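Of the protein chains in this complex, all but one are displayed in their positions.
By letter and in written order, the chains are A and B; residue numbering begins at 1 in each of them.
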């Protein structure tokens, strides 16, 4: 039972990290978003067919926390984020590999967007492919690849997923 | 690890409460719905912009379990509930504050509605802001604020979320 508990606690901690992350996005606390990553991180949003073909072209590519912060500034400046509201639903967090203080996980997400006319609809569905690292301040994302199923997505000033 | 386990068990218990609650609603066992609350409870459904502005006007406001029961009777009398089916998906249950036998939590929901023509679509997205109390009979909601993103919602004889 010891082993089962350790596995469950690890799952729970990574689950809480994920939920805190989407809470920040859904409640328009964008400035907190980069803080879920280590300094030397990789964050990208790529379409499914590119991920399958290992093509690197996506709609967001940031390879440091500084680039994440720059993106938040751009979004705030463009004031485009507040026009809609988003709600992330996550499901199926699975631990794929554990290696000392590094864990690789995969999970599914669906983002519901509510436009100013008041209608809610499925904005984007996909999955997260993550490498998570245990730091002194808790778990942080070292790599977060967002692979979306949906093809018609907004590519100009895309919001974080 | 002791501490991590206690936190996880608390999360699990509140998660099970939430799931039992939505199971009752989704399976049309409306009469069970008031039983998830303490007698002296607050339940309301309010739009996001009102919540942000602290305006108290919503589409449901009940400040006792008796009012919740009255609403169930009204819905049964109007026979409006059975015309559709609902499916609640919840995600992101987070514990915000713990204080003796009272816990404050936040979570996200999406309700999928299936109309009589057979189509399923996103009916409403939003979040639950809860105060939960440990009673002799288990955890119960003392306060459940349902804050919806979606603006076009049915306001006449609204169903519980």
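Throughout what follows, a contact is a pair of C-beta atoms (placed from the backbone, for glycine too) under 8 Å apart; a residue touches a chain by one contact, two chains touch by 3 or more.
Keep in mind that this is a model prediction, so the values were computed, not measured.
Student: Taking the full complex into account, find the residue in B:20, B:72 or B:133 that is in contact with the omitted chain.
Tutor: B:20
Student: Footprint of the hidden chain on chain B, which residues?
Tutor: 5-6, 8-9, 12-13, 16, 19-20, 22-23, 26, 85, 87-91, 110, 112, 114, 117-122
Student: Just checking the interface: what residues of chain A touch the absent partner chain?
Tutor: Residues 1, 4-5, 8, 11, 48, 89, 91-94, 106, 108, 110, 121-127, 149-152 of chain A touch the chain that is not shown.
Simple rule for what comes next: only the chains that are shown with their structure count from here on.
Student: Compute the rotation angle for the C-alpha superposition of chain A onto chain B, expressed as a multiple of 5 degrees.
Tutor: My answer is 120 degrees for the C-alpha fit.
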